[in-house]
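Some notes on the structure that comes next.
What you see is the complex with one protein chain gone and the rest in place.
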Amino acid sequence: MSAPVYDLVDFDEVVEKFDPALGLEVHVELSTKTKMFCGCPTTFGAEPNTQVCPTCLGLPGSLPVVNKAAVEAAIRIGLALNCSIAPWCRFARKNYFYPDMPKNFQTSQYDEPIAFDGYLDVVLDDGETFRVGIERAHMEEDTGKSVHIGGADGRIHGAEYSLLDYNRAGVPLIEIVTKPILGTRERAPEIARAYVTALRDLIKALGVSDVRMDQGSLRCDVNLSLAPRGSGELGTRTETKNVNSLRSVERAVRHEMCRQAGVLLAGGEVVQETRHFLEDTASTRPGRRKETSEDYRYFPEPDLVPIAPSEEWIEELRATLPELPWARRARLQKEWQLSDEELRDLVNAGALDLIEATVAAGAPADDARAWWVAYLTQQANAREIPLDELPITPAQVARVIELVKSGELTNKLAREAVNGVLAGEGDVDEVVAKRGLAVVSDEGELVAAVEAALAAQPDVVEKIRGGKVQAAGAIVGAVMKATGGKADAKRVRELILERCS
Amino acid sequence: MTSELIRKTAAELAELIHSKQVSAVEVAQAHLDRIAEVDGTIHAFLHVAADEALKSAALVDEALAAGSEPASPLAGVPLALKDVFTTIDMPTTAGSKILEGWRPPYDATVTKKLRAAGITILGKTNMDEFAMGSSTEYSAYGPTRNPWDLDRVPGGSGGGSAAALAAFEAPLAIGTDTGGSIRQPAAFTGTVGVKPTYGGVSRYGLIACASSLDQGGPCARTVLDAALLHEVIGGHDPLDSTSIDQPVPAVVDAVRQGASGDLSGVRVGVVRELTGEGYQAGVQAAFDAAVQQLEKLGADVVEVSCPTFPTGIAAYYLILPSEVSSNLARFDAMRYGLRVDQGSSAEEVMAATRESGFGPEVKRRIMLGTYALSAGYYDAYYGQAQKVRTLIARDFAAAFEQADVLVSPTAPTTAFPLGDKLDDPLSMYLNDLATIPTNLAGTAALSVPCGLADGLPTGLQVMAPAMGEAVMYRVAAAYEAARGPAPTPEVTA
């Protein structure tokens, strides 16, 4: 039984005929040392089933105990999203069978989330701000991971069997659910992307997760429905999963709008279902239809006691909130005297954190900015990696700048020092020593080089003595050549003039 | 010597072992011999760990020989462990086919405490599958027989532990009590069984039946032995979020105080709703005699009313199956236990395994719980049951204003014949009428033998407020001392 296939509708026509309603569910994996309910490590990429214990394997008799750091992270996320923090809440069991879930229920929060009713102001490309309402942020645990063997490209369909690794089972998750996002019209795809971007930056600033979409530590589900334009109704929604990049968020929204419009305009009905985003074609495909309707049979988790955060605790956590990303951007723009355009370029290049860290390590803002946006950006581009993955730290860049300021490195030598660091030859000073990059500061050596150059060009010496001081440049050049560019040109000039006076 | 040793109490054995008059190995061997002699008939044990028991006893003897203090007042005394606590060196099945042969990779906290106390674990005892049942007939490994009458049940779910005590196969045992599974078998076998305050004994490593009701506890033939064991297994456990972070009540001192025989100033409340109609005449008579005995000891006996108690059983049979349906979902053939390779997908293998690995009562309760939690029914069933639970706790609170302890018969009847209630789940459930309110409220209670009715043992239930175990043990010890030695069954192979 295959569903009828409908044509996609042109995006402009969708917007003309329908109002989209968006809803975004974001799962964030916390970077706590241990899991939500047990003391197993959460690190990514370990050998399978080596980060497990009776509790996260769901062995008979095992019991959960809540990780305090995860609750604190949840409350801080809630506060940063302008949410109310529940004075009393519980965990619940969400019951359904699935092999990657060791207990066949997920310990989650249901009708008593720890944080609820907040908002996030999202700045769009044109500088306009759009407020996204936050329905709730709640705590839950991640599932294990399955590998499907025997089917095409590791997919679930057609597989002969599956292999399960429970290292990820029980890793703390915060699920952040928006209220229905209405009135977005043609900007729905852009707003979806901007929201997830802003949320990612916010959570990164809180330091509670590394929010890597590529590693699954930030995952986004896109709910979308269409209603006839101006009707004020809500249509049947689909939930698109497997949206693994910011770009995909935007494309998934766009595709679902065009697809659902196609169904509706052909007189069909949108099926309430889970769909999967396909990265290669920027389209979605339906998930398997459930044989039985969902009935998660939630009830309060009897193995865990309620959480009742005190006012004092909440205020203590509020005091730990860092400067929020948009506030920080505004401050840096002012401090570094950047135009809107310059700021946006820095943000887009991912250079803001790096420059600020370089400044924090002692470098002047101008120099730090110059290094990151020019030479280092070129290097990153040449290697086709993001700027923050270049193998050089802000502290190392600050050291290079310091050596240039003190005259120990010329700009040319400084670039060589950076190349050495990038090549993995060690820290800045090590590279300078190993590559012999230091400006020649041994006065005797320098004097000898100057005298040799003067002796080789007696005609120039005559010119200088005759008052043509600018002729000294030729001698300076010769000394620089002889020292392999490591001489301090200013000192060389002084020595030449002394000897020609 | 052997037959003498097995008839001694745990306290007496400890004394003999610690004063080196008898070795722990001899004591263990005497009980292993007794098990070999009678357990073919009784079937109290699912697994006997003879080598491990003798090894553990030898360690106690070695330590004593080296001049060390005993690891605990019960060091060297043998014990029968209900097969619902995980043990790293013995299989753990919870009485179910679905866990046949499973060797847990970890010890329950209770198991760890027993080992640290130098207690000799003889083996694992039979039980109704996943502790669901009141007769031990729902064990996947066959029923346990009541040492008083081999054609009768020993009660359940902890029939194995209680029968092991009554048949002198062990002087101590551990049970779990979700709705009476320690107390009702104690009453049926003429032994002592204690359901501690919820949170008083760690549940870590106790295979869950209903998480909010389950509680491990001590079983013995005397109140003092139960108290000694209670102090070994009780106390806070950071691995159990529902564990109470307070010292174990001083129950051994309370027993010694009670044994002096004076209960003056202690108020004893007889619960009106847990007597009279529905109670076997002999059971009622034995209970009335016990109350008179308490009065003679100086207790102030009053009648109290707990009007919601009769509804407790209905609430219980909603809350328990609901939690069971979720707790038992993990038995799915993926990670451990039985796998029935029928069907071509994980879903089919799960369903086939659960169908053939679970017995009828377990399936019935899973189905009932699945129903009670379903969308549309939750409020009427599970939600309403949780409210009844509040009302029962309020009844207890009001009654404990008028009395220090409450008393009732432990079970409405004496042990019933094997097979009698198997086809009638409802009449089986009604057996737990008097024990269930305590589990719903999380309070403490025990059962102490209170004479025979028609030749079979009956139990006196003493109930106390949460963490009020001391007064409960005191009253039971005073009654036990005044009652005199309880009759014991003759068991021959």
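Residue numbering begins at 1 within each chain, and the chains themselves are lettered A and B in the order written.
Definition applied: a contact is a pair of C-beta atoms (placed from the backbone, for glycine too) under 8 Å apart; a residue touches a chain by one contact, two chains touch by 3 or more.
Quick note on the criterion: contacts and distances are computed from a predicted model.
Missing chain, UniProt protein name: "Aspartyl/glutamyl-tRNA(Asn/Gln) amidotransferase subunit C", from among "Aspartyl/glutamyl-tRNA(Asn/Gln) amidotransferase subunit C", "Radical SAM core domain-containing protein", "DNA repair protein RecO" or "NADH-quinone oxidoreductase subunit M".
Although it is left out of the displayed model, the omitted chain contacts the following shown chains in the full complex: A, B.
Although one chain is not drawn, the whole complex shows that of B:157, B:176 or B:242 it is B:242 that touches it. In the complete complex, the hidden chain is touched by one of B:393, B:422, B:452 or B:481, namely B:393.
For the options A:8, A:53 or A:182, the residue in contact with the chain missing from this view is A:53. The chain not shown here is touched by just one of B:384, B:402 or B:488, and that residue is B:384. The chain that is not drawn here is touched, among residues B:72, B:308 or B:327, by B:308. Within the complete assembly, residues 102-106, 197-199, 212-213, 238, 241-242, 244, 308, 311, 314-315, 317-318, 325, 329, 332-339, 341-352, 354-355, 358, 363-364, 366-368, 370-372, 374, 376-377, 380-381, 383-391, 393, 425-426, 429, 439-442, 466 of chain B touch the chain that is not shown.
Interface residues of chain A facing the missing partner chain: 32-34, 38-41, 47-54, 56-57, 65-71, 88, 90, 96-100, 143, 146-148, 150, 156, 159-166, 241, 274, 276, 287-288, 290-292, 295, 297, 299-300, 302, 304-309.
Here is the rule we go by: only the chains that are shown with their structure count from here on.
We define each chain's centre as the mean of its Cα atoms; on that basis chain A and chain B are separated by 55 Å. In the complex of the two chains, the chain B residues touching chain A come out as 85-86, 92, 94, 99, 102, 104-106, 108, 203-208, 210-212, 238-242, 322-323, 325-326, 329-332, 334-336, 346-347, 350, 370, 373-375, 378, 382.
For chain A in complex with chain B, the touching residues are 54, 57-66, 93, 95, 97, 99, 102-105, 162, 164, 295, 297-299, 302-305.
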